[in-house]
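Here the structure comes first, spelled out in structure tokens, and everything after it is commentary.
All protein chains but one are shown in place.
Coming up: chain A.
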Amino acid sequence: MTVVEFLGCMFLAFGPPFFMFILTIAHDPVRIIILIAAAFFWLLSLLISSFWWFIVYPLRNDLVFGVIFSVIFQEFFRGVIYSILRRAQIGLTKLTDDTTTLIENKHILAYVSGLGFGIISGAFSLINVLADSVGPGTMGLKSGTEMFFISSSTITLCFILLHTFWGVIFFDAMDKKNTLVITAVVVSHLLVSCLTLLNRYQVYYYTIVPIAIICALTGLFAFKTAGGSYKGFKSSFVYR
């Protein structure tokens, strides 16, 4: 029985976001609300994407078309939630007990909404696959390899993390009106999404490795954007 495979894949893809949620979000109701709101806006982008895919009948079988427009819609809605959050920020601070941190560190809002984007997109891309992995079988009978499930989970994990990082970078760039960085976010999102198109050739190593590298680089950039530095990193070990 491959319940084992199911659990393994679930832990791999949803373990890190789960701990991020428990340890950094769950204690504050306002953060939960923002997370859910962000997820909702991602769903709206999915809806628009599917409508668009549906209307443009002749290109329906071209996955590239769907992917590119889906990315554009997702980034558009990231912009929408940015402007909404920035307007709602004052009101939000009234609600929360944790006023100081929310005001002092504007990256928290960005991180929370980014994670919301990531979790919902991860859920939508992986849950169908996970549901089928429970059965007695695995991939590889007609086509595909048995690495399919674990590869899908890894890519999903990367996407969840990437969405979080992009959230932080994007919000900061919007604050600073830095068009270059905004473009960089959109382009890297496009790049990573298009890399997954290679999955149909079952060359999973050639997609996972670049995606993981991009994920790590974006993570470092987000770390820096959020005010992190090598010095701080070093001192964090020394403290206590």
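Here is the rule we use: a residue touches a chain if its C-beta (ideal position, glycine included) is under 8 Å from a C-beta of that chain, and two chains touch if they have at least 3 such contacts; residues count from 1.
Here, contacts and distances are computed from a predicted model.
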Study note, to complete from the structure: Should one name the undisplayed chain from "Nicastrin", "Small ribosomal subunit protein mS26", "Exosome complex component RRP40" or "thioredoxin-disulfide reductase (NADPH)" using UniProt, the answer is "Nicastrin"
Study note, to complete from the structure: Out of A:L12, A:L46, A:V67 or A:L95, the sole contact with the unshown chain comes from A:L12
Review point. Which chain A residues touch the hidden chain?
Key: 2, 4-5, 7-12, 15-16, 19-20, 23-24, 54, 57, 60, 89-90, 93-94, 103-107, 128-129, 132-133, 135-144, 146, 148-150, 153, 157, 223, 226-229, 232-233, 235-236, 239
